[in-house]
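This view holds just a subset of the chains, kept in their places.
Chain naming follows the written order as A and B, and within any one chain the residues start at number 1.
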């Protein structure tokens, strides 16, 4: 019944995710790609610092070694 | 009689664990997945900073290189 980490990432494709960074800030956007290093590609990604959106990127590739965690965004 | 680290993690599947992070904070949630890099997947995960729950994630994949330690939560 276990879900492997990359499977969870895979199931989030084309959905909104939070990418928490080691440096404290986070990206929120649609996950459109990833690889086994947890490099991820987001579309329409907001960079969020202390709760505020400080920048927006149409498409962004995030290098996996900066990632603390990835969480699918839940819709209410 | 030794228990290998990954066996201990494996036996904690579907149970509550604490994931202590190098940066000082910790996640507490149900362990629903992991891999050999100690990437872990938690469900219903609370992010705890200085003893306070500061955020909750329905599902979260934590990149193993951020992990200090993983401890099964003991039930009284």
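FYI, a contact is a pair of C-beta atoms (placed from the backbone, for glycine too) under 8 Å apart; a residue touches a chain by one contact, two chains touch by 3 or more.
Because the structure is predicted, anything quoted here is derived from the model rather than measured.
Please report the number of identical subunits in the complete assembly described by this file, where 2 are shown.
The whole assembly in this structure file has 7 copies of the sequence.
The criterion applied here is as follows: only the chains that are shown with their structure count from here on.
Quick check for you: after a Cα superposition of subunit A on subunit B, what is the rotation angle, between 0 and 180°, in steps of 5?
In short, 50 degrees.
In angstrom, rounded to a whole number, how far apart do the mean CA points of subunit A and subunit B lie?
The separation of the two C-alpha centroids amounts to 19 Å.
For the complex, give me every residue of subunit B touching subunit A.
It comes out as residues 13-14, 21, 23, 32-35, 39-41, 57-63, 65-66.
Which residues of subunit A touch subunit B in their complex?
1-9, 18, 22, 38, 64-65, 67-72, 74
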